[in-house]
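A protein chain is absent from this complex, but the other protein chains hold their places.
Entry: subunit A
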Amino acid sequence: MIEEAIEAFRTSFPLGFVAVFPVILLVVSPITMVDAAHEFSVYRMQQYDLQGNSHGCRSALVNAEARTLQSTSMARKCVLLKANELTHARYLEVLDRGPSAIVVLISGNMSKEEVQRFMDLEVEMLRIESNLPIYFTYEDEELKRIYDQVTHSTSSDSGSAFQTIMSSATSVGYLFVTNKGQSKAQPDQALVNIEGILPGLGMEEQLPTIAIVAHYDAFGIAPYLSHGANSDASGVVTLLELARVLGKIYGNSRTHPRHNILFLLSGGGKFNYQGSKKWIEDASDNAGSSEAVSSALLNNAKLVLCLDSLGGNGVHALKMHVSKPPSETTVAGQIHRNIQSVAKSVDSSLDTSVVHKKIRLSSDLLAWEHERYSIRRLHAVTLSALSNSDDPMRRSIMDTKKTVDVDALTNNVQIIAESVLRYLYNVTEETDVNLASGDYAIHKDHIEAWLSYLAEQPRPAQALSDDHHIVTALEAALQKHVKNTRRIKFKADKRDPDFVFYDGLVQTMSASIVRSAVFDLYVTGFVAAYMAIVYLIVLKFNGVVLVASKLSSLPKVKVH
């Protein structure tokens, strides 16, 4: 019978065609279409080169079946991890078991300890250079279900051989696939500085200059999850508020101070303060030129005031970070004295100490932005609520708007504005008179609105190009209050780049239900059996007809 079937095939089809047909199909077939059970956005871990050293994960391609921590084997698989269960030890253990990719699910409701642990883990993860693609994503219901299902189907203890075979045939797996190719370096990625100036009364070149600096990008383990509310949206907000108040004062000829004030919103701050570096270089390049480039004033600046992380939750401080202890006579010393005296009248419990930290030239990363200026022998300080530059909060995706205490931030902005104003008008004695009040008051609603705007979207340096809406919004905001506002676009040097970014940081990942190869074999067996039955029925159809005619209850079908 089987010979007949084979014979039937042989006589009807040219066999050569049968052999060639699948090959033709495979060759002409389009790229495998992904029509997946679940698609979601994933955010890749940082990947960048800084001063020739590469950091982060070096790969972006994922095409592997899912496993979880509980699975018996995770070699060459894509491991799903829950952020709130993840510890450094577990992470190392997972790396040891040779997965091909890692996806970390971040749930919305993590406890305080879990958040703290995750922030510490972020630092550790970045420290270990890995060739694995590591992705982060927000956990949703569907992912939770997939996670549970994967845990259930892959963690079962191996029973008898028969059970193993059965489970391999019936088990449902999830294949995780990313939609873009391997990550590529982006040598043309530009960073943008936004600068502006408030010229003092008189000859600009002869007046003392103060620079106020804050970087506006954010950093975290995954660039496109970094909102950086405290570091450094709070500094940007402070700078904008200072610009608004000072703009008003400089606009009135009766209150016009005899100081120039430079403003800089620096780009690439999280990558060793590239924006500030570029600004300083430009300033020294322009020093000799006769044209009055505002940034050239930086060379003779009396003080560069950097603002960073001014509103941490539960942190009650406004510290001055310096590389060299300021003497009483310098501007830094005067401003610190002003801060102390203002703080005393506003909130006596505020910690306003000076934190002295020498620049560690051996370190890859500068601790604070002011060190960029201190290296060039400019007087520079950083004002921050944090007491330590290594605070993981400054480089974490957990730094969201929730972590910023707007009241504390407003308080700090108030103190800084008041101290700067007292310095500008040379108010040295202890006084209760508030300069930053009335028309020149700090507005909490401004601070809150800007903070919400900046912190509600990720601000990685990789995304903040020349035409990004945050960049244009910041420029427009600065333009309203200060003069000569302009965007300065700059790229890394072609031959010896200081920084290189990579693409593929946001991708769509699809989770598709897949079956094992054994399942295909089973189906093939089933199909073969089915075909045999059909063949039998068709072959013995006469018998079926005979039964039908015997049963026939319609004797008079035909009219004779």
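Here is the rule we go by: a residue touches a chain if its C-beta (ideal position, glycine included) is under 8 Å from a C-beta of that chain, and two chains touch if they have at least 3 such contacts; residues count from 1.
Everything that follows uses one rule, which is that contacts and distances are computed from a predicted model.
A single chain of the complex does not appear, and UniProt lists its protein name as "BOS complex subunit TMEM147", one of "BOS complex subunit TMEM147", "High affinity copper uptake protein 1", "Ras-related protein Rab-17" or "Ribosome production factor 2 homolog". From the set A:Ser363, A:Thr428 or A:Thr524, the residue in touch with the chain omitted from the display is A:Thr524, counting the whole complex.
Interface note for the absent chain: among A:Leu175, A:Ile280, A:Leu366 or A:Met398, the touching residue is A:Leu175. What subunit A contributes to its contact with the hidden chain is residues 4-5, 8-9, 12, 22, 25-26, 29, 32-37, 172, 175, 177, 510, 512-515, 517, 520, 523-524, 527, 530-531, 534-535, 538-539, 541-542, 544-546, 548-549, 551-560.
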